[in-house]
Every structure is written in C-alpha cells, then in structure tokens.
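For this view, one protein chain was removed and the others were kept in their places.
Should a chain be cited, it is by its letter among A and B, assigned in written order, with residues numbered from 1 in that chain.
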Amino acid sequence: MSSASLSKDRPPRHIYGMVAEFASPHALLEGVRAVRKAGFTRIDTHTPFPIHGMDKAMGLPPSKLPWLVFAGGLTGAVSAFLLQWWTNAVDYQFLVGGKPVFSYQAYVPVCFELTVLLSAFCAVLGLLALCGLPRPYHPLFLHPRFARATDDGFFLSVEAADPLWDEAVLRRVLTAAGGSEIAIIREAPEGGVHV
Amino acid sequence: MSAQTHDKLAELGPLRLGKDTAGRVSILSLGAGALGLILTVGAMLSEELRDQALHSYLVAFLFVATLAVGSLFFVMLQHLVGAVWSVTVRRVAEIAASTLPLLALLFVPIAFQVGHLYPWAGHAAHEPLVEAKAGYLNTPFFLVRAVLYLLLWGGLGWFYYSRSVQLDASGDPLLLLRLRRLSAPAILLWAIAVTFAGFDWIMSLAPEWYSTIFGVYVFAGTMTSTLSMLVLMAVLLARQGLLREAITTEHYHDLGKLMFGFVVFWTYIAYSQFMLIWYSNIPEETRWFADRWVGSWASLSVLLIFLQFVIPFFGLLSRNAKRSPVILPVMAGILLVGHLVDLHWLVMPQLHRHGVSLHWLDVTALVGTCGLFVGVVARRMSQVPLLPVQDPFLPASLEFENA
Partner (left out) sequence: MSSAAPSPTVLQPEPLVKPGVSLHEITEAICAPVETELRKTPLGWIIGFGVSLAFLGIYLVTVVYLLWKGIGIWGNNQPVGWAWDITNFVWWIGIGHAGTLISAILFLFRQKWRTSINRFSEAMTIFAVLCALQFPLLHTGRPWVAIYWLLPLPNSMSIWPNFRSPLVWDVFAVSTYFTVSLLFWYVGLIPDLATLRDRARTRARAIVYGVLAMGWRGSNRHWQHYEKAYLILAGLSTPLVLSVHSIVSFDFSTSVLPGWHTTIFPPYFVAGAVFSGFGLVMTLMVLARQYFGLRHLVTMRVLENMNKIMLVTGTMVGYAYAMEAFIAWYGGSIYERFTFANRMFGPYWWAYWTMVSCNVISPQLFWFRRIRRSIPAMFIISIFVNIGMWFERFVIIVTSLHRDFVPGSWGYFRPTLFDVSMFLGTLGLFFTLFMLFLRFLPMIAMAELKGVTPHADPHAKEHG
C-alpha cells in the first residue's frame, strides 16, 4: 500500500496490528466469528495446535497443496519411466537375466519410488512456499506474551492493513467477544528504524 | 437409551425396508435366481455342457461367496478395533453376512462334481507333480475342508448377525463386549479359512501351479468388492428414502478411503505375485500367467488392470471424489465388475485355453447365485432395523465427521 493512499484515519505504517488473547479454543472460535461478523478480513489466529473448525470460522479457501503434490508425483512417475526406458532400452542396451531390454514389468518399483520422492518434496516445499516460511522475523514476535502461542495461549490478530481498521472499534469488538490482554503490535521495536 | 437418542432415531424416518418393496424385490430375485440355478445345474447333467456349466457356476459361486465372507470380515474388523464411525453401516454388512449359512447350499453342486471341475481329481490325477501332493489334493479331504470353511463362516455370520439383532432389544453392553472379544480369534480362523479355500477352490484348478501369496490375493479382491457392495447397498437404500441421515457423506468418505486403500493393496499384491513369477520364469509357475496372456486373454488381463487399479485409483484419489454421490457409486460399480472379471480371469483360462469365450451359462449361473443372495438380503432388510438401534456408539456414529 503506498503512503499516498493512506487516509487520515488509516494507521501509521509502523503499526502492524492488534492482538487479543482468548481463554480456550472455544472462546477463540467465538472471537473469530465475532471479528469476522464485524467485517474484518485480515485476521489470523495463533495457537499451539490446530483447532478443529477454525478454517471454516475464518472462511479460508481449501489449501492448494494437493494440486502441487499431484503435479510432483506425475513428474516423478513419468521421468522415472523415461529414465529407465532411455538408459536401458535405448542408450545402453545389454541383455541380462534373459529379460528384454525394454522390461516395463521391472520398471514399476523405481517409478513408484520417484513418484513418492517428488510428491514428498512438493508437499514440504509447497508447504513452506504457501506459508511464506522461513521467515525468522515477524512483528508478532515483539509481543511479550506471544511466546505462549506455542505453549498454551490462544491469540487472535487483526492486521492494520485491514480495510476496516479502526483501533477503537476493534478494541470494542474484541473485548465484547471475550478477548483479553489486547495490545497494539508495532512493525519494529520502539526506537528502532521508525520514529 | 437416553431420550435424546430416541428423538434422533425418530428423526431418521423408517428404519426398515418397506414390506411391499422388500416383497417385490425378493420374489423377483428369488424367482430369477431359482430359474438361473435350475438351468445351470441342469446343464451340469448334460455331457456337452457340463464343463462349461461347472466353471461358470464356480465363478458365480465365488462372486457371492466373497461378498458374504467379506461382509463378515468387515463386521468383525469393526468390532476388533472398536470403530465408532462405522456403526451406522454395520447392520447392512451384518445382513449380507447373515446369508453365509446358505453358502453351504450353493456349494452342493460343486461338491458333487469335484472330479469334473478339478483336474487333480480327474484327468490329471496321475501326473507326477499332482501325485506328489495327493495327500492334500484328494476328494474326501477337499470335502472335509470345505465343510469346515462353510461351518466356520456360516456359524460366525449367523452369530454376529443374530447377536447384533438381540442387542437391538436388550441394549446390553456386555453383549457387545462379547462380540468384540470374539473378533480377534474369529478373524484369525477366518483368515486361515479364506486362504485355504482360495487354494482349494481356485488355485487347485491348475494343480501344478502354486503361489504363497494367493490367499492374500483372494483376500484383497474380497475386500475391494465387499466395500463396493456396501456402498452400493447404502445408495440403493437411500433411494428408497432409508438411512439418508444415518449414512452420510462422512460415512461414504470413510468407505471410499477404505476402498481406495484396498485398491492399492490389491494392486500391490497382484503386482508382487505377477512380477516375482515373471522375473523368476520357473516353468511350473510362469505357465499360469502365460496361459493368461494367450489370444484374447491378454486383452482381458489388461482390462483387469484398468478395472481393478487404473480407473478406481485415479477415480478415488481426491477427497471430493470419495465424498461425491456420483463418482463413489460409479467406482463401486466398476470395482464390482472388476472383481467378477478377476474371478473369470482366475477360473476360465483353465477351460478355454485359447481365448476368452463367454457362454449363456455364465449369465444363468450369475443370476442364480446373485438372485438368491439379493432375495434373502432384501427380505431380511424388511424384518430387522437397518441400524443397530441400541448400540451405545450409534449416536457418536451418527454425528461422525471427518476432520
């Protein structure tokens, strides 16, 4: 977003967003529903384990990962078959064990293994790509209580980039939904690069 | 049972197949079945048609037998692992397994014609390789073993069905516990019986051939077809307005996952058996596959790979396909046909050595055994509830959702 388009009530750039804590997965689900109902879209939750039903509550579209994996698997199968065919039946023909040089019956195991290998690589690299990881630095890590997101805390964050961003409204919605420890998160530490 | 569960059951609508529908279906199937059986068994008495009739009948018998025996396994497996999701599907499988005592009746034509169906009891009895195994392959022992298998399956099938129906009335959890406790040893015996029945009834058609994995191969085909049958039965019941809220997309999804798993398993076993025999190329073994690569048998072999692996594998790969009310039943239908083709492929090359040759007796035999099976199942569906209504895990199963 260019700074020119920022209106007066838009947040200054060094604010990342607002974070609230909830007592339990159930409370967090309710919180997300309330915040979404108020119209906010750039929301996220941070929890020590995935919460059943959260994708639906946040309205996330289904993950594209299976398609990446399918493409990877197909590449693996086809390239393994071509590799075996070309090396053994075309480029370097030799008879061994009374088997034809083109023995497709014997190509199955390697085809299978490469299908799995490339699928797995696509699954892991695809996961990292879709999540935008590795990302060692994130403004949320500045929040002193945020370490509990990997222990026993249930957090809801709303980014300042949300079109409806309004500190006061958001604070009210979060409080009403049962959120506590509401805090503003800055892009960088106080006294850092910014004013 | 709590009032809450009662309300939930009431919401599900009727729990039995309507008397009218059941009567119509069972009379029609039993009639067609009787006609088919009379024609097929009658043909066995004619010198000219006897061999064809016997082989056709064997395929048809095995088709129904694997479905009933597979249903029994499904029921026992659910008890063994204490599965919750499958409670709403269990009764349908129990009803299919309850037909097992009738299997003994269907075996009678084979029992009387062992010498004509199995070469080791007939023309090949004095070949050296066959004589070497005469201690196992001889008619009296063959019949004793068949009686044991049929007694075991019939007994277990009836036991699991009737006790589950008893549970409908009493709701006694100890009864369910007994079924669970029995399931582990029962599955062990079941597996031994299926293995040796596979050896006896199918493998010994080519008496010189052997494969240690053959029992597992029979098991794999049994499971792909049984799961497909359960899906189709549920779909047909839903068309009658039954169990619509009980067997939901979530249950179809799980059945689809199991189907997919067993498709992969069947492929794995079939490939292992084929590749090892192809690779070693030992005459006694490899001939069996060579016979299935002669003339039009080769085309049927390729068709089999498509029906049992390629189409259902890609068809069922995605989550959406397993949850689709169209794709899943279509795949189930393909797998049932695939299983029939598989049995034909296992049995018939022993009779028609030069290529596929279909006969009207293939149809009458199939109508005969399937008609009987469907007729009995339809009748039973009108007599007992289609859900184990007092099962303590029924409410949880009704609410089941895939994560």
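As a working rule, a residue touches a chain if its C-beta (ideal position, glycine included) is under 8 Å from a C-beta of that chain, and two chains touch if they have at least 3 such contacts.
Just so it is clear, the structure is predicted and the values come from calculations on it, not from any experiment.
Where the complex has a chain not shown, which of B:Ile27, B:Leu45, B:Leu129 or B:Leu358 is the residue touching it?
B:Leu129
Touch as defined at the start, partner being the missing chain; which of B:Leu182, B:Ile213 or B:Leu351 qualifies?
Within the whole complex, the residue contacting the unshown chain is B:Ile213.
Spell out the interface residues on chain B facing the chain that's missing from view.
1-2, 4-5, 81-82, 84, 128-129, 132-133, 136, 173-174, 176-177, 180, 184, 188, 191-192, 195, 199, 208, 210-216, 257, 264, 268-269, 272-273, 275-277, 279-282, 284, 392-393, 395-396, 399, 403
List every residue of chain A that touches the chain not included in the displayed model.
23-27, 29, 44-55, 58, 60, 63, 65-66, 69, 83-84, 87-88, 91-92, 94, 96-97, 99, 103, 106-107, 109-110, 112-114, 116-117, 119-121, 123-124, 126-128, 130-131, 133-138, 140-141, 146-152, 155
The rule we apply is simple: only the chains that are shown with their structure count from here on.
Mind listing the chain A positions that touch chain B in their complex?
52, 66, 70, 97-99, 105-106, 108
Please name which positions on chain B make contact with chain A in the complex.
271, 274-275, 278-279, 281, 317-319, 403
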